[in-house]
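Below are the C-alpha cells for one structure; questions will follow.
All protein chains but one are shown at their positions in the complex.
Chain naming follows the written order as A and B, and within any one chain the residues start at number 1.
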Amino acid sequence: AAESFVVDKIDVQGLQRVSLGNVLSKLSIQEGDTVDENSASSWIHDIYSLGYFYSVDVSREDDALIFVLVERPAIENIDFDGNSSFPDDTLQRIFDDVGLSKGEIFSQSLLENIQLEMERQYGSMGRYNARVDAEITPLTRNRVDIELKITEGPVAKVKYLEFVGNNVFTDIELYDVVDIKKTDDVAWWAFLSSKDKYSSAALIGDVQRLEDFYFDRGYLDFKVDSQQVSISENKEDITLALNVTEGEPYDVAGVEIVGDLKHLTADIEALNTIKVGERYSQSDVQSVVSSINKLAGENGYAFARVKDFQKTDPDTLTVQVIIQVQLGVPVYVNRIVIQGNSATNDEVIRRELRQHERALLINSKLDLSKRRLQRLGYFSSVDIKTQRITGRDDLVDLVVSVQEAKNSQISLSGGYSDGFFAAFSLSQNNFLGRGLDFSTSVSVDDDTQNYSIGIENPYFTLDGVSLGLDLYYEYTDYDDDDDATYATNALGALVTLGYPLSENQRVSFGLGASYEELWLDDEYSSQEMYDFADEYGYDYTIIRSKFGWSYNTLNGTIKATDGSSISANLEVAMPLGDLEYYKLQVAAQRYFPINDDFSFRLHTDLGYGDGYGSNDTLPFFKNFYSGGSGSVRGFESNSLGPLGTSIDDDIDASAIGGNIQIEYGAELLVPTPFAKDQSAFRTSLFLDAGNVFTENCSDDSDTCVEGVDLSEIRYSVGADLTWITAFAPLSFSLGFPLNAEDDDDTQVFSFSLGVSF
Amino acid sequence: CANLNNKPLDTEEAYYQSARNYLAKSNNTMAIEKLKELQEKYPFGQYARASSLDLMYAYYQSGDYSTALIEADRFTRLNPDHPDVDYAAFIRALSYFELYMENRGYFKRTDPSMRSPAQGQKAFTALDNFLRQYPGSEHREEILSAMVVLKDSLARHELIAADYYVRKGAWIAAAERARAIVDHYPGVSSAGDALVILIEAYDKLDQPADHEIAMSRLQQQFPEHSVFASGEYVSPKWREDRWWVKFFTLGLAS
Partner (left out) sequence: CGLLKPYEAELGQGNSVKSDQLEQIEIGLTKEQVAFILGTPMLSGLDPEHRWIYTTFSEDNGYASLVIEFADGLVSNINTSDNLIVE
C-alpha cells in the first residue's frame, strides 16, 4: 500500500498571475501534515477547481511535495462582429459578468457555453439560422485574442396564423387580440414594426392576451390547448396554429372577502362593485383587488397582499369569487436616507417629501414626494425605495436616490469688435445647492448697459411660501443706424410672494414699479407707434401688480411625460402710474403617456390685453407676438399677425403684434434615435398653430383687420430635437408651414438656447 | 516556465521606470497611461503587482477616487496575501473619504454634512476596518484624524435633519434623529445640541421622565452649553427669526 509520510515542504511552481495564497487556501493539506500518496488525485482536483490552470501535476522528492502548474492564458482582447440585435456593450457586460474579459484568465468551457447560450437567445428571437463561432489566436507571453464571428441570419416571419376550435369569437376578433400579425396584415405604414416577426416570447405574451380576453368575458374554462409552430425549409416563414377550447361563460354566484379586515371592514366591503348574477369579468375583479390594495396602502398596510380566487361550478355555470385580504401589520417609516446629492442640500430634498420619519408609511405620499422632486427640475432621475429592516416586520427605511442634472445656464463672452463689449449671464435653479432660482446677467458695451438680477426662494417659509425679487436696468442710447422698429430702456423692480393653495395649486402676488423710455426709429418704426408716442409721450412710470394662479401635476420639467399644468397670469398697470392697461395670459398643457417611450402632449397659450382708464388700447410695446420657436415653428420669430403701417414707402411694414394671442398645438414625444443617454435628449414630432390679432387698427392702415379671424391661424408641422447640455438646453427644430401666405416670413430651421419649460 | 519572454527585460523595466519618474514629477495622467500600458503588455511581468499599486496611487492623486477604489478592490481580490495589500486597503478607505468630501462643492466651502452621508458612512466603515486589520500601520495617525472628521460630520448631518424636523414640528422624528447622535456618536461636539433637542422634544411630547434624563445628561456632560449661559437651562429661541433680516435676504438669513 502507498505509505504515508509527513510533508515537510510544499513547493508550488509556475505561478504567474495567480497568487500562492489562492492555491494554498484551496489545498486541504499543509506543511507538517501526514499524508499518503494516493490522495494526490484529490489535491489535483482541488487546484483544478480554481479554474485558473491548464495542467496540474504533483511529484514527491523525499518528504517535499512539488506542484507544477501551468496557468491558462490571459485574455488580451475580445471583439465581436456581425452582432446587430445585441449591441457590443451588452455583449461586453455579459462576458464581463461571466469573467471572460480583458486581463482575466481564459477558459474554453466558459466560452463554449456562452456560445450555446447566445444561439439559444437568437432562437427565442426568431433567428433560427444564427451561428456563433469563436476564433482563438494565441499570443506571446501566454495571452490569447478572442474573435467572435456572429452570423445572425434573417428573422423568421409569420406567414400563416390561424385559430382552431373558436366558435364564439371569430378569427378576425381574435387577430385583434393577439400581438403577432401575419406579414400581409401588418399595416403599410408600420413597415418598421416587428409585429410579424416570430419569437417564442411574443407567443407566450399572446397566449396570455387570449386568456385575459376570454376571462374578461366570463369564459373561465378557456384554454390554449396547443400551439403548432412550423418553420419553412429556408427557416424564414412560420405557420402558427393555436388550438383553443372556449367553454361556456360563467355568471357570478357570490363574492366573499375573507381575511382579517380590522378597522377597514366597512370601507373594503364598500369597494366590492361585483354584482351577483352578472357575467363574471376578470378585469372587474382585478380592479376591485387593486382598489383594496390602494385603500390598504393609504392606511399604513404597505405590505398588504390581496389575491382573488375562483370556485367554478360547471353544472350551473356560476362562479364563487373569493378575495383574500391579508392586511399584515401597519408599517412605519424609521429613517429617510437621501443619497446621490453631492451638490444639493439635504433639506432642499427633504422639504419636498410628504412622508416623514417615525410615521405611518402611506404609499400615495411616496408617489407624491417622487413627483414633487421630479418637478423641481434639479434631478435627471429620482427614485424612492423602501428597505426592510432585519428583525422588524413593521419598520422600513426609505432610500431616496437622486441623480443631479447639471442644468445651470452659464454663458460668458466678451471681446472687442467695433468697440469693447463684455457679457456675462448665469441662471441656475438650484443655486448653491439651496434650491434657489437665481439668474443674473450683465452686458456692457460702448452704448449699452444691461444689468439684471432675479432671485426667488421657493421656501421662504417651510410650508412653501415663496418670495422673489427682480431688479433690472436696461439702457441703450439708440441711434438711427440700429434698424430696430422700436426700443425701450427700463429701470425697475418687482417683488413676488407666492404660496400653495393645495398640493398642486399655487397663487402668487407681485408688486413692481418701472421707469421706461421709448425710442422710435425715423424709418423703421410704424405709424401706430408714433400715434401712441404723440398721445402718451416717450417716457412712463409704470406701477404694476401681478396675480398668478398655477396648477401643476407634471412629472418633470423639460422631460415631463405625464400630468398636466395650467397657469393664469394677470398683469395690471395701475392708475398710480402713467399707463393703465392689463394683460392676461393663460398657458395649459396635458401629457397623455402612451408607453415608456412615447407620450402625446396637447398645449395652448392664450393672451388678451387692453387699456383702461386713460389708455384705450394696450401699449404696442406690450403686444403679443407669434411665430418662431416656443410659438408657431416654421415661421420667423415674431413675424405673424397684424403689420404696422410703415412711414417710409420703400421700407416694407413689419409685424407689430396684437393684443389677442391664440396659440395651440400637439406634440408626439418619441425616443431619440441613436442616443445612448435618452435622458439628455427630447425629440418630438409637432403640429403648431396660432396667430395674434388686434382690436384696434390705426385708421391709416389698409391691411389691418380688427378682431379675431380664425382663418388667419397659421399651421405648421415638423420635428424638434432638444439637447439638454450641461450649460443650457439647445433645441433645433424643422418646421414646415402648411398655410403660409405669400407675404409671411417663413423659416424652416430654427434654433434656440435655453428653452423655457 | 513557459513565460521566459525572450524580449530584453528592459522594455518592461523601461515602462515601469518611466511611470515612476512621472509619478515622482506628480504627472499622474502620464503615469497612469504608462502603467496601464505596462499592465496590458506584461500582465505577468514581475512589475504586474507593483504597477497596480502605483496605478491606484496615481488615480488617487489625480482625484479620480472612484477608479482608485476599483483598482484597489481588484488588487485585493487577486492578491489577498500580498505583503502590500494593506496599502490597497488604505487607498480604498481614503478614496471613500475623498468621495464624501466632494459634498463640499466646487469651491470646497460647503459643510459636507449638509449633503448625502452615504459615502461618509462607507468611508467610516472602511477606515475602521483598516485600523482593525492593520493596527500597526504607519498610516494610523492619518486614518484616525480622518475618522474623527467623519464622525463629527456624520453626527452633524443627523443634527441638520433633526433641526429640520424641529422646525417642521415633527417632534418624534426630531427626537429619534437626536437620539441617533447620542447613541452612535458619543463625545462629538453636536451631542450637546442633540440633548437640547431631546429636552425640547420630550417637553413638547409631554414626557417629563425622559425630559429629566436628558436634562441631567446635558448638565453632566455639557455644563457650559450655551443654554446654561444664564445659570440654569433656558430653552433656545428656535433660531429666532428677525423678520426684517429674513425678508430682505429672502429667507436665506434670519
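To be clear about the criterion, a contact is a pair of C-beta atoms (placed from the backbone, for glycine too) under 8 Å apart; a residue touches a chain by one contact, two chains touch by 3 or more.
All figures in this text were calculated on a predicted structure; none of them were measured in a lab.
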| query | Which one touches the absent chain: A:Leu210, A:Val224 or A:Ile362? | reply | A:Ile362
| Given B:Tyr42, B:Trp171 or B:Tyr185, the one touching the chain that is not displayed | B:Trp171
| note | Of A:Glu256, A:Glu503 or A:Glu706, the residue that touches the missing chain is A:Glu503
| task | Please pick, from B:Thr11, B:Thr76, B:Ser137 or B:Gln207, the residue that touches the omitted chain in the full complex. | result | B:Gln207
| message | In the whole complex, not just what's shown, which of A:Gly14, A:Pro154, A:Pro330 or A:Gly577 touches the removed chain? | response | A:Pro330
| said: Tell me which stretches of chain B touch the chain missing from the display. | reply: 168-173, 175-176, 179, 198, 202, 204-207, 209-210, 213-214
| note | Interface residues of chain A toward the undisplayed chain are 262-263, 300, 329-330, 332, 354-356, 358-360, 362, 365, 392, 394-395, 463-465, 499-503, 505, 507
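One rule holds in what follows: only the chains that are shown with their structure count from here on.
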| note | Between the Cα centroids of chain A and chain B the separation in whole angstrom comes to 33
| Parts of chain A lying in touch with chain B, wherever the complex brings them together | 13-14, 16-17, 19-22, 70, 74, 76, 102-103, 140-143, 334-335, 337-347, 350-351, 356-359, 432-434, 436, 455-457, 459-462, 467-469
| said: Can you tell me which positions in chain B touch chain A when the two form their complex? | reply: 1-3, 5, 39-40, 42-44, 48, 78-82, 102-103, 105, 110, 114-118, 157, 160-161, 164-165, 167-168, 170, 172-173, 176-177, 180, 246-247, 250-252
